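With one protein chain held back, the other chains of the complex are shown just where they sit.
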Amino acid sequence: MAIIRDIMPAFELFQPATVGDALGLLDQHGSDAWVLAGGLDSFDWLKDRIKRPKVVIDLSQIAELRGVKEVNGGLEIGAMTTLTEVVRNPIVKEKFSILATGAELAASPQIRNQGTIGGNVSQDARCWYYRGGWKCYRAGGNICFADTPTAVNREHAILHADRCVAVNPSDSAPALIALEAQMVIRNAKGERVVNAEDYFVGPAIDITHMTVLKPGDLLTAIRIPATWAGAQFYFEKVRDRQVWDFPLMNVASAMVVNGGNIEKIRVVINAAAATPLRLTAVEDAVRGQPRNTATGEMAGKLAIVGAEPLRYNGYKLPLMRNLVKRAISGVEEPKWA
Amino acid sequence: MAEKNNMEEAPKGISRRSAIKGVIAAGAVSSSGAYLFRTSTVRAQQSAAGSVERLVTLNVNGQQRRVDVMKQETLNTTLRYKLGLTGSKLGCDRSECGACTVLIDDVPHYSCSILTHTTRGKNIVSIEGLEANGKLHPVQQGVVDEQGFQCAFCMPGFVMATVGFLKVNPSPTRAELAHGVSGNLCRCQDYDKILTALMKGAENLRKVS
Amino acid sequence: MPAKTTPNDSPHRLVGKNYQTPDLVAKVTGRAKYAEDYRVDGMLFARLLLSPMAHARIRSIDASEALAMPGVKGILTADDLPAPADAITDQGVVIPANKLGDRGLTNEPMYQGEPILAVCAVDELTCAEAIEKIKIDYERLPHVVDPLVSLRPGGPNARVQGNVWMRPAAPPAEPGKPPLPPPPAQVAELKWTEEDFAAAKDGQMPMGKPAEEWSFGDWEAGLKSADLVLDETFVSPNTSHQPLETRTTMAYWQNGKVYVHTGTQSTAQTVPAIARWLGLLDEKKQPDLTKVVVISEYTGGGFGSKITGAISAVIPCLLSKKVGAPVMMRISREEEHFIGRARPSVHGRTRVGFTKDGRITAIDMYTICDNGSYDAQGDGMTAGRMASLMYQPPAMRMRGVSVITNTSPRVSQSQPGGFQGIVVMEPILSKAARKLGIDPVQIHKINSPEGKAEIGPPVRGKRPYITSSFIREALDRGQELFRWDARKAQVKRSGTKVRGIGVATSCFVGGSIGFDGLFVIKPDGKMYVQSGIGNLGTESVHDCNRVAAEMLGMPWDKVEIAWGSSTKNLPWACPSGGSQTTHAMTRAAYITATDAIQKLQQIAAKDLGGKPDDYVVANERVSRKGGGAGMSLAQAAKRAIELGGIYDGHELPKGINKMTATSATALAGQGLLAVARDTMPRDGLTHSFVAGFAEVEVDLETGKYFIKDYLAVADVGTVLHPHALGGQVLGRSVLGIGHALGQKWVYDQHYGIPLAKRFHHNRPPTILDVPSNMQWDAVNIPDPETPIGARGIGEPPVGAGCMAILNALSDALGDDVFRRAPVMADSILASLEAGHPMEEGLTAHI
Partner (left out) sequence: MGVIETATNPWGQSVPIHIEFYLMWAAAIGGLAFLMVHAIYVQFLAAKETHTYSMTDQAAAARGIPAKIKRHSGVARIFHWVMSLAMFALLITAFLPKMGYPFAWVEYHWIAGLVLTASIIFHIFHASFWMDFWSIWPDKIDIEDGKRRWLRATGKSAPEPRKFAKYPMENKMYHLIIVLAGLSVTLTGVFMMKRVRTPFFTRNPYLFSDWTWGMMYVLHGLAGVGLIGLIMAHVYFALRPEKFDITKSMIGGSITREHYLEHHDPERWPVEANK
């Protein structure tokens, strides 16, 4: 079949007004259905004619999926809340600013105006072989084109690669994991809640999916507990272009410092592996330590133990080391006299 | 051109399951111009019960426009090929360049990357809708004042992004405005002059409002 | 930084002043129509089927299932294309057709993404579904995407015929006769030896047998006598032109004429181009200009890629003829990546000798140009030519080879070859400055051209020279405006940040000659100017005519400009490319205005007595010198119609272009018609110059760097239109900066397939990648060899932009951190970590 791109194939479109209706439709259409949130990831697949769902279920009309609610000092963010709405939310800004920072660094203003927090955490890998329609492991094939002697894999994984070397590109995911967020998933049978760090799934377990969502599942909300409200946060994203670019790597940390010592901490890195990585070994090592450069450096070195670079992504080792360091001891800003 | 029709604004948020389960016959609306992306003669797109109806009313530039819209149709296609509004350009069709930017309920969106059906019941403003009473919008006037832009293929998108951004931040610094329009690409790379022109536009807008 | 300088202190009435161009309101209201904005009754759509393979031969095409689909109207394959026709210029010179050129569709795809056929249907969705039903039997052929791989012994050839473009030497001239031009370039096979490859060490570019070579002076002695000799390899990237408007075209036929709505850099020159591509030739085998109408009021960028439109335009033209309906062929962004042309990458290895005080003694340069799949690209050799001008070596050897690869076709992009020459040379200059302890601005000044400086190899025993250069003045101005010395003294490192400053100079052709002007002064007293220039928003389509209006004392609001459609009786004009237009078309405007003035003087003398010389033209009147009798231009226009003959265009001068003559004839009798061809003398070749200054700040922990400030100072002769000039100076600077920051191509070498096809892969700079306040200035010294003194500007800022940034970066980080452009966070970080350049220097497309 000759290949042609850039014209969306026809599909049946449903715009349910309630979550219940949406779940009913998902249940009815099973794996034929494609869930459309903001659509920024979906339309690429559809316009490239690589994915051809029979049915598209557009969640845009479901009011209950949208908005930020304060719950017990924490937040419940509807999955269809746009990134801009998250960024501009006063409580997010005040108590959980790391999420605002991360979300604001995603993509471009127009994308943030339409792209949703649920979509941002559930987005697919951006490996250019995979997105180019090459039939790789992630696409159900039997090869990883990005890890071959001639592959160009500058943006790919240095950790936990298993056949597939793609990375998770989300900017809000590491912030959410640092905040100990929980994902609320509903399907026709009921609701389940998973920790943000368990929401993502690596290729070793499921090579064709990025998250634990199964056909019929809907991410309906993200809950942020009060636990880390007002903690010390650090978020940094390194990217090639200062807008509309995926992270070469990003880091998020939430920290409670007491008397100069790190009392509580969560550190998360993304674009290093197929899932955002919570660095528990680093957390354990720095807990109780003074928050200073030495601790940061130790943490950085520890973070990259076991990392395996590919031909073109060796820079990700020092990058991850330095970002983890900064996430713990901060960045030394220049003092130009 | 599509007929103007004030009668049938699609109610927002109605459960489609409970809505009328009508299958609109293909070709029923042939008034929407000849340049249709599969809307009429070739192959009827079957509608399943409960799915969206193809005949919709859109609020574009303050007018109610009745139009036959394919399920997979993007707003940009509808504007350009069905409503004759070719001011919104298609530069990449992948939400990367911003040339297609329009305002939907005052918020800048890439019209190439939103389904027309998603915009039912919302106020859509394209570059053609900025002029009022034969006068350029202050932001447009800023561009004229400063001879902003070169080839100007990106211009409608930049102007719309600016108009949207200024609704949130009417007095931006140069750097803030640059962030505001950073979802738009100019390949003539005339960013400096563009920014000067848009800053002038912001100034013009502050004067009139 | 000082406030932005706007050279608006022009002594002229119109020239050098800002004004509102006549196309601006249409653009800002969305009413401006680009090719895809046109709608015609019964319009059909076409889409392309592209080759999935990097190199293949098509055995058979089975489109029966597609053609049987309802709504499918037709198919166009390479077999439907007319055979490439030789071109014959109006001087009768035969330009033989390139039989190995791009024809729009092909049966031997030379790169992945090359169009094989087009399907026409009632809508795009039907086209797409039909294309998916077409079965093509391909025979896969060997492919190569890396020039060095192809040059290896036994390496694959991208074409069946070979892997390099060779230019056979010109036949020896017969005594007493002018030398014959060299025959056109031919494809041949060239392989280097294992020894050639083994001789290159530590990331150096290997150098085997070249395809082309020139030299002047004793370069060997120059290198031998030098106090410092640097031998550096540097690689420039392949970059797509990526105009924001793709090469979408809509075409239909009416009364035997094809109407083509498309983007182009030259309304005038696209007419013969399309006629030739379509095989529409007259009895003299010249393109039949009466059969083609080009409509292109607005073009969404070209940068060299739409120089006379695009060959793909023939597809909707021919499909439209075949199916008997208008056909719109929208080109998607991805298709634009494949067929939209790109700048060829150049691998350069250069040995440069310096004296202790920084003067270059000799240059020995070798370039490998990644030619892409089709026409021979001259960028590699032009690099040497421009280096010979910019750095004024007393002696130089230039060698080069342009290697054909199975990658998308290349074509000139802003500063073609000149850019690569600057990119290859500037790191050496900046390294030499550090090694010799000379200020970087100084080392540029020491080696800069001045006045009628020489350029390139000798022609007939003598080296050609340029018209003028004031780059030293630009460097002085920049040094001051940028506060170079103060910045040099500032602290370099603080925290994790290092900052550095850089300067680079750059040059390119700044104008051509020999084009036509045409306007009519009508009895309504208005001046109706015909402009054949393409409208790319550089505003030269309007700006150049300000010269004529100025000379005639015509108020600007009484000037009407016709442009954008060949139905509008346009004169022959240069394409808006290669920075030709400002120079060429102000000259044409000047000579045409001179023609008008002479005619006005003659009419006045006829009616009012005396000699024509007794009259002057000013303030919309032609009147006797020192006051007295006169008539308004409106009256003169009326008289011109009565007089007829040369005055109203019924009689035309010899030597003007055929297109101009046809247009003038159509306009005859409407008023005083001025028409002329630029035959004015010019001593030297016109070139323009830019000095770029940059400060960057690098984060040593992430490898990311940010441009803190940028200033470009242009030496472009007289400033014509400050707003437009500023747009060009900084716009083209940012195009160059993009080459420093991240623009490149990426290919999978195994399959020969491009991976970076989207904006976020190819990374053209965004508004946040450059400072939100950039600066520019122009020295504004007129070029002595052209009446208005204006030269073109489009090209030189590019190289200066790219290399001022990279020189600033090496000022911050030291030598040997990077050796190819673009320089991105990954290579900086990895190299800093390792203490030596980590990025693969020579592998193509990574």
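By letter and in written order, the chains are A, B and C; residue numbering begins at 1 in each of them.
As a working rule, a contact is a pair of C-beta atoms (placed from the backbone, for glycine too) under 8 Å apart; a residue touches a chain by one contact, two chains touch by 3 or more.
These numbers were taken from a predicted model, which means no experiment stands behind them.
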| item | value |
| --- | --- |
| Which displayed chains the unshown chain touches | A, C |
| Per the touch definition above, residue among C:334, C:678 or C:748 touching the missing chain | C:748 |
| Option touching the unshown chain, where A:97, A:150 or A:261 are the choices | A:150 |
| From A:43, A:96, A:134 or A:315, residue that would touch the chain that is not displayed | A:134 |
| Chain A residues that touch the omitted chain in the full complex | 1-3, 132, 134-135, 140-145, 147-150, 161-163, 204-206, 308 |
| Absent chain, residues of chain C that touch it | 52-53, 138, 140, 748, 750-751, 753 |
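Convention: only the chains that are shown with their structure count from here on.
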| item | value |
| --- | --- |
| Maximum inter-chain contact count - chain pair | B-C |
| Centre-of-Cα separation between chain B and chain A, whole angstrom | 29 |
| Interchain centroid distance [CA atoms averaged], chain B/chain C, Å | 33 |
| Centre-to-centre distance between chain C and chain A (centres being mean Cα positions), rounded to whole Å | 42 |
| Residues of chain C whose C-beta touches two or more other chains | 124-125, 332-333, 759-760, 765-768 |
| Sequence positions of chain A contacting 2 or more other chains | 6, 9-10, 242-244 |
| Residues of chain C that touch chain B when the two form their complex | 18, 20-21, 24-25, 27-34, 36-37, 39, 41-43, 70-71, 121-126, 242-246, 298-301, 303, 330, 332-333, 536-539, 723-724, 726-728, 730-735, 738, 758-760, 764-768, 770, 772-774, 776 |
| Residue numbers on chain B that touch chain C, as the complex places them | 33-39, 41-43, 80, 84-94, 96-97, 99, 126-128, 130-131, 136, 140, 143-144, 146-147, 149-156, 159, 174-175, 178-179, 181-182, 184-195 |
| For the chain C and chain A complex, residues of the former touching the latter | 47-50, 52, 124-125, 127-128, 131-136, 332-335, 490-491, 494-497, 499, 697, 701-704, 741-742, 746-750, 753, 755-757, 759-761, 763, 765-769, 824-827, 829-830, 832-833, 838, 845-846 |
